[in-house]
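Please see the structure below; I have some questions.
Every protein chain of the complex appears in place save one, which is left out.
Read from first to last, the chains carry the letters A, B and C; within each, the first residue is number 1.
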Amino acid sequence: MVPLSYYLVLSGILFVCGVLGFLIKRNIITIFMSIELMLNGVNLSFVAFAAQWHDLRGQVFVFFVMVVAAAEAAVGLAIIIAVYRTRETLNVDQVNLLKL
Amino acid sequence: MTLNPYLWLVPLLPLAGAALNGFFGRRWSKHVISAVALVFCGAAFAMALLLAAGFSSASAPYYYDLAHWLRSGTFQVDFSFYLDQLSLVMLLVVTGVGFLIHIYSVGYMWDDDGYYRFMSYLNLFMFFMLTLVLAKNYLVMFIGWEGVGLASYLLIGFWFTKDSAAAAGKKAFIVNRIGDFGFLIALFLMIKHFESLDFTHVFAAVRTLPTETAGVGLLTAIGLLLMVGAAGKSAQIPLYVWLPDAMEGPTPVSALIHAATMVTAGVYMVARSSAIFERAPLAMMVVAIIGTLTALFAATIGIAQTDIKKVLAYSTVSQLGYMFMACGVGAFSAGIFHLMTHAFFKGLLFLAAGSVIHGIGGEQDMRKMGGLRVYMPVTFLTMSVATFTIAGFPPLAAYFSKDEILWKAYSSPNGSWVYWLLGVITAFITSFYMFRLWFMTFFGDYRGAIAHEDDKSSRAGAPSTHAQGGSAPHGHGHGHGGPHESPWVMLGPLVILAILSFVGGWVGIGGRFEHFLAPVFQSGAAEIAHETAGETAGKGTETLLMLISVGAAVLGFLLAWTLYFRRPQLPARIAASLGGLYEAVSHKYYIDELYRVLFIKPLIDGSTTILWHGVDQGVIDAAVNDSATAARHVSDNARHMQSGNLRSYAGWIAAGGAVVVAYMVWMGVR
Amino acid sequence: MLHLILFLFFGAICVAGAVNLLVQSHPINSALSLIVVMASLAAEYLLLGAEFVAAVQVIVYAGAIMVLFLITIMLLNAGKEEHTKGSRVATLIGVPGVAIGAVLVAWTLVGRLSTTHSVSIGALWGAPNDIARLLFRDFLLPFEVTSVLILIAIMGAVVLASRPEAIARRHHSTAPPQESRELVATGKDH
Partner (left out) sequence: MSITTFIIISIIKSVAVVGVLLTAVAYSVWLERKVSAHIQNRWGPTRVGPFGLLQPLADGVKFIFKEDLTQPHVYKPLYIAAPIIAVVFAITSISVIPFGNWVEIGPWGTYLQITDLNIGLLVVLGITSMGVYGVALSGWSSNNKYSLLGAMRASAQMVSYEVSLGLSLVGVVIMAGSLSLREIVDAQGGVFWHFIPRWNIFHGQTLAFFIYLISAYAETNRTPFDLPEAESELVAGYHTEYSAMKFAMFFMAEYANMLTVACLATLMFLGGWHGPIFGPPILQAVMPVFWFCLKVFFFMFLYVWVRWTLPRFRYDQLMAFGWKVLLPLAVANIVYTALVVALRA
């Protein structure tokens, strides 16, 4: 018997960790991982709600989220590679041409 | 009401011609252009003749609904055409004279660079004019109304490189707008009260209303507003000022638009709305007074003009005044009758004048003409016919129509002897200045120098007129040795029009014309009745009045003969003795200056100071510019958020997310 | 009871992995801790009775996506991240914002403790067949759309990751090598 809110709190923690990672990490790849972490947190709450309401649609949404995550990872990593090729760094603080 | 499926062809044919010439004329040879223009215009004429042939008063009026247009609730206006006796007359006049003038223009405008433009404009004008004439409701009529205004604007400013021409075009357009404003208000009133613009509906509705003998009512308002529109279009007091300037246009234009057809549209509209006017005596009276005054006024101005076309312009104004006088006294058929004859002889006069001008190389000042009858006999003959006609010598056309008008002005229930008297005086003046023009142009000896010299000496406008439009089709434009006769392509129309203005009046003998038009004008029947009733009493007076008017014409002829043929130096002395009065007359009573002081200058100053500097620059531009600068400053400060650093963006997003969450929680707690 | 214990166990692993992802300075370690998080999440899914989701989580996330990350890290030979002070905003505004948001959410959640039955392993209300029925009947259109999305993502990844001179060579096979070197130089010098 685990209350639903435990799962929600867990997913919240994961999500917050992801956001924090996005904020404090400098490495583009790590930042991407943080995004994946956030997505996982969201997935957890999806599945938890699905279990709560005995409604499979929550799980179906998890699949869609995974698909989007996969696509995003593919493109994002390709972008990272391209960026590294031109700027020779993975530090987002040094990839800031888009200013003023 | 019988349906006639060919009605719509009449206006549409010239439109096709205009479109063809307008779109492709630039690439075509002048022969093709003239062929297209003439063919389509002639086809319209032929259609008109067919319609006339098939016309029977029994089955009239004919109509044809071309397409749906406005439909809102019970109010509906369609593109529908309408042909009754009145519009048939107009149709024949417009297409016939128009066709002749097309032919004439081929010769007159041949050497002009904008030849295809000219022809396309002419066809366009024909389209709009025919739409106006054949309209079944006031809105379609208004389309034609505005359209002819547009065409006349385009044609007056045809030589738009000439400032005076462009200015004249603008003047004509603006003055017409003033008139059209009144027309529009009248239309709105009709829509409001009759919920229709269709002639038949409106008139049926009007006939149910009582005659507004006492006080001013709806019908009077509508009538006066319509009269405003008519005054604008037909150059009546106080809106006549544009017509003389409109002479800046090529002479065929002056003949077609500013003498024969367009300017008579006002008369046509008033006649068409006869049902309304008959129930608004006050409006009728206003129409009559305006007409009479305009006739007299313009005629007096015409005396002192030296520019041949200006003289004709003022005579046009005064003749239109006659027509309005006729309408004003309820003799609509007489007005239309005079309209027809006037179309013939005034068109002829202008064409002849054009032939003269172009025969002596663009000179328009009569003081530089003279003795031309030897140089251009045909022109002389036709011109003589026209002059005698307008002067009202029997048995020429204007004699019948003008007498009709004068007699009606005297005899009709709405008329009075004042109208008649002024009319006769006008007739005298008219014949005087027309014969003055005749003598000065064709008699005496040639006072003009060789063309290209007086090009320099004469008015600034004339040379370019000559250079662009007036030069001869066969070879010698500038510097031709002395005056010469025009080519037959121009003389042909002259001759035909001469014959028409000779015999054109005979259709009116015995009131046949009136009987023909009777079904259109309700009062027609009453008129006839009154006629037959006052037969015994009327006949004597009528003959008397007729003799008087003819006498006036003869008198004018004699005076002109004395002054400008026997003792040509006399006019100068008279002018000197008259002094200020002559000055005033020759300066058209300073009406233009008056208007400039009264209306134009205040308008311009007000617009400049208040609207332009005050409102536009002070408020609108200021608002726009200041907001722009403000936005620039704000964004200049805000753009520093765009650090270009991914994590900063993430930070902002996180903060925003926190705000959103806080809001949602707060909402949930509440 | 057992259920709660398992939940807490795997949840602890989850949080530990997530925190480790943050504190580790080398992307490889972060990646591994993320894999741990995902694996334990799969266990949580099992606890919630979503076996299929758990399996797919392991296969797709842990088995495929994270491998991509790993390959990228190896390919770019990413080293420890240097702690540059690039963005004050992130630390001064972002972190407090996150903290506030997290606190608020946690407060609401704890405030409304709704006890609920959680399904244990074997209670098959989330069988693959049912999910498939949903996925291929009710959610057919989104399914197809995501497939198109994947396709586009693949093509985009190929285009992005392939070197410009490689593309040039693909387009016209006789691209002189020095041209490609120039391209690389221009790519590198800013």
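Rule of thumb we're sticking to: contacts are C-beta pairs under 8 Å (C-beta built on N, C-alpha and C of every residue); 3 or more make two chains touch, one makes a residue touch a chain.
Remember, it's a predicted structure, so these values are computed and weren't measured experimentally.
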Given the contact rule set out at the top, which of the displayed chains would the hidden chain touch in the full complex?
C
Write down which of C:V23, C:M74 or C:L92 is the residue touching the left-out chain.
C:M74
Write down which of C:A18, C:I35 or C:L109 is the residue touching the left-out chain.
C:I35
Can you work out which residue in C:A62, C:L135 or C:A161 touches the chain that's missing from view?
C:A62
Can you list where subunit C touches the absent chain?
28, 32, 35, 39, 42, 51-52, 55-56, 58-59, 62-64, 67-68, 70-71, 73-75, 124, 127-129
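Keep in mind that, in the parts below, only the chains that are shown with their structure count from here on.
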Interface with more contacting C-beta pairs, comparing A-C to B-C:
A-C
Taking each chain's centre as the mean of its CA atoms, subunit A sits from subunit C at a distance in Å of 5
Residues of subunit A that touch at least two other chains are 19, 23-24, 26, 92-93, 96
Which residue numbers or ranges of subunit C touch two or more of the other chains?
86-87, 90-91, 94-95, 98, 101, 105
Interface with subunit C, subunit A side, in the complex: residues 1-10, 12-14, 16-21, 23-27, 29-30, 32-34, 36-37, 40, 43-44, 47-48, 50-52, 54, 56-57, 59-60, 62-64, 66-75, 77-82, 84-86, 88, 90-94, 96
Subunit C residues touching subunit A - in the complex, by the definition given at the top:
1, 3-4, 7, 11, 14-15, 18-19, 21-22, 27, 30-31, 34, 37-38, 41, 44-45, 47-50, 52-53, 56-57, 60-61, 64-65, 68-69, 72-73, 75-76, 78, 81-87, 90-91, 94-95, 98, 101-102, 105-106, 109-110, 112-119, 125-126, 130-131, 134-135, 138-139, 142, 146, 149-150, 152-154, 156-161, 163, 187-188, 190
Taking the complex as given, what residues does subunit C use to touch subunit B?
86-87, 89-98, 100-101, 104-105, 107-108
